[in-house]
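A protein chain is absent from this complex, but the other protein chains hold their places.
Moving on, here comes chain A:
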Amino acid sequence: MTAPAWITLLNIFGVLIAAVLLAALLTWGERRLLGFWQDRPGPNRVGPFGLLQVVADMIKLFFKEDFVPRFADIPVFILAPTVVMATMLLGFVVIPVSPTIGVIDLNIGLLFILAMSSMAVYSVILGGYASNNKYALLGGLRAAAQTVSYEVFMGLSLMGVVMLAGSFNLREIVQAQESGWYILPQFIGFFVFFIAGIAESHRLPFDLPEAEHELTAGFHTEYSGMKFGMFFVGEYLSVILISALITTLFLGGWLGPWLPPVVWFALKTGLLVMLFVLLRAAIPRPRYDQLMQFGWKVMLPLSLLNLLATAGVLLWIG
């Protein structure tokens, strides 16, 4: 709060621009990594290592016709893709990147991110509804059911960390991990949160809202041009946000020897993003009912037990 205005502004724009740029870059990075794991080159023609593929894709998206179907619910159709971008970017403001980098130091930071991720659901639901298309509607319905159920234990799995740190403030949670990262005492919490994170950002293997083998493209079937681009970048933003959040909560955030804090944060987050991509390359989709059953019958009891055990141990220790 006492920092001069230009540092605050630098923080705000630095974090937000870095987030958007990284999300755009990830569209290329993911395809290269997928190519590597699936024994094929991936996009490697445009520029060095195919890095300019991002620029090429962006130019393509910008010049495509931005088509709004005449049977759509037009205001909602236009609103839907902006929701995911806005909420995911807002989520980044509470992430403490290093002791000095971070936009705002909210004392309910963790709840703020959960709130933003629960608002991001609207993007998919409204996109599916407003398209007025059977496949989009089915995708939207799946998204609603999936995210509402996975949100329940996404929040519950984090409460163990909150109990150990005694705070919702992300900065204080990182500082509380000086004596040891929470991935060890809260491994179940980490496991549950990671899976819930994949489901929340509806990435493969949990991308049933847009499963292209049965729903053409799910909720964004009718979207084209930059509106589709916003859904796309929003998805990558949420992958980065979830990875950054796992880094902060379970892997000690910026803490680490020798290297500067920002580098540690970037390394840990990058590793988690790669894990997301590897999961996409390695694991097939479950059926939709399997997904819901897994959520309610395995993950929810597991996170409740973890909560009970953590509370019990904390009370026992004193």
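Rule of thumb we're sticking to: contacts are C-beta pairs under 8 Å (C-beta built on N, C-alpha and C of every residue); 3 or more make two chains touch, one makes a residue touch a chain; residues count from 1.
In this section, contacts and distances are computed from a predicted model.
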Per UniProt, the name of the complex member that is left out, chosen from "Sugar ABC transporter substrate-binding protein", "Autoinducer 2 import system permease protein LsrD", "3-hydroxyacyl-CoA dehydrogenase/enoyl-CoA hydratase family protein" or "NADH-quinone oxidoreductase subunit J": "NADH-quinone oxidoreductase subunit J"
Contact partner of the left-out chain, one of A:Leu51, A:Ile78, A:Leu106 or A:Ala176: A:Leu106
Residue touching the undisplayed chain, where the options are A:Ala19, A:Leu61 or A:Leu137: A:Leu137
Residue touching the undisplayed chain, where the options are A:Ser98, A:Ser118, A:Gln175 or A:Ser224: A:Ser118
On chain A, residues whose C-beta touches the chain left out of the figure: 73, 75-76, 79, 106-108, 111-112, 114-115, 118-119, 121-122, 125-126, 128-129, 137, 140-141, 144-145, 147-148, 151, 155, 168
